[in-house]
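Before I ask anything, here is the structure I am working with.
Every protein chain but one is kept in place in this view of the complex.
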Amino acid sequence: MLYIPGNNPAMIQQAGVYGCDAVLLDLEDAVALNQKDAARILVRNMLKTVNFYDTEVCVRVNNFHTPFGLTDLEEIVPLQPDNIRFPKTETVADVKEFMKEVRRIEKEHGIKNPTMTIHVMIETAKGVANVYDIAAADPRIDAITIGGQDLTADMGIIKTPDGVGIDYARKRIVMAGKANDLDVLDTIFADVNDDEGLREETEYIKKIGFAGKALINPRQVDVVHDVFNPTENEVRKAYRVYSEFIKNKKAGIGVFAIDGKMVDAPVVQRAITVLEYAKIDLKEIEKNAG
Amino acid sequence: MTPKFKAQAGTFESSDIMILIEPLEKDSGRKVDISSTVILQFEEDIKKTINQVLDRLQVEGLHLIAKDKGALTQTIEARVETAVKRSLGIQEGTM
Partner (left out) sequence: MKNAIGVEIPEYIEGLGKLEPFQGVWKSIIEDEVPSTNISRTLKAKKPHVSKLCKNLEEAVKRCKPFDGMTVTCHHHLRGGDGVLMQTIKILDEMGIKDITLASSSLTSAHDGLVSYVEKGMITRIFTSGIRGALGDAISVGKLKYPAIIHSHGGRVRDFLTGRIKPDLSVLAASAADEEGNATGAHGPSAFGSMGYADIDARYSRNVIIVTDNLVEYPCVPCTVRQHFIDYVVKVDSIGDATKIASGTTRITNSPMDLRIARIAATVIEHSGLFKNGMSFQVGAGGASLAVAKFLREDMKRKNIIGSFMIGGVTSYGVDMLNEGLFHSIFDVQSFDAAVSSSVLNNPNHIEISCDQYANPNNCGSMTNKLDVVVLGALEVDVDFNVNVITGSSGEIRGASGGHSDTASGANLTVVVCPAFRGRLPIVKDRVHTVVTPGESVDVIVTERGVCVNPAKPNLAAKLKEAGVQVVDIRDLKEEVEKMTGVPAEKKLGDQIVGLVEYRDGTIIDVIYNVKNLS
């Protein structure tokens, strides 16, 4: 997910062409305090007119406890971007209060079946402590994100390249997300010229369960995709596992073997994840296997 | 409505437009000055966009100076709206 400053028309109008899965139009930290109004109006106009192709669009509004949060919602919610991100979420009450306003605005604008989902962002120690409850606080939450910069600041530590200071928070947030079937997204990597560092960090966060990473420059897209995209070999193997699974299922067999190795439900689940990352249509495989 | 304050919005970056609004005497209408990197191709278009926003917000009695670096229509609309709201004092923002 690529972060784009909300007051930068050149970047917003091109947001859909960089090949990332999602973009975040930022009204919060990337916008100076005295330009919050300008960014809000600009992002509103851009949402109405720009073709983002198949890139998901998320808008990060200002926190509710700032003078800008509610006005942001009034302008953005009616346009129903794919998701809206609620920063510095600390308690269930925060989510409830936020969602109350979102639902009110949707109702006022006659939006009966809202499509917009909610991303909550955990960037304080308090938020990390409450993350299990926050993750379950509203059914429209479909992703949860860690904000590394603010979190380290809140904890009074510096973010080190090994990420050791936020390691517990990362893992706790992943677990809370997984427990509620949410996507969990990792924080940014600040040095845009350090491709190797970015690769290492991305490999690590993939291992511990994150589904994606925030980017601050389009040049980082390739590295992150490269880490998350399964290799040709992995895809081929997953394809075989899944199509065997379908065939066996038809025959009423739940557990079977491929090349002498047992294939059970978790193996199938992993294969499905790989195929989803590779954007391969499961229905196609089902049809071919049937 | 007529502007109360001098106000500006936008930047001098590429694909953006800087809008400066100065209040004029009542009943002195609108004065719009435009310079643009794409003046040969889009002068009329930019003028039309600016005037449409001013009409929609029903503001008169102002001198608007636009310095454009190839902003798209929606950006021009956003910057004019921001500048007008700032000049009317109904929105926070800065000179």
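Each chain gets a letter, A and B, in the order it is written, and its residues are counted from 1.
By our rule, a residue touches a chain if its C-beta (ideal position, glycine included) is under 8 Å from a C-beta of that chain, and two chains touch if they have at least 3 such contacts.
This one's a predicted model, so the numbers in the text were calculated from it and none came from an experiment.
Screening A:17, A:157, A:190 or A:208 for touch with the missing chain picks out A:17. For the options B:2, B:52 or B:73, the residue in contact with the chain missing from this view is B:73. Contacts to the hidden chain, counted on chain A, fall at residues 13-14, 17-19, 49-51, 217-219, 222.
Seen across the whole complex, the unshown chain contacts chain B at 14-15, 37-45, 69-73.
Here is the rule we use: only the chains that are shown with their structure count from here on.
Centroids built from CA atoms put chain B at 37 Å from chain A. Put simply, chain A touches chain B in their complex at residues 7-10, 13, 34-38, 41-42, 44-46, 48-50, 67.
Residues 9-11, 13-16, 71-75, 77-79, 81-82, 85-86, 91-94 of chain B are the ones that touch chain A when the two sit in their complex.
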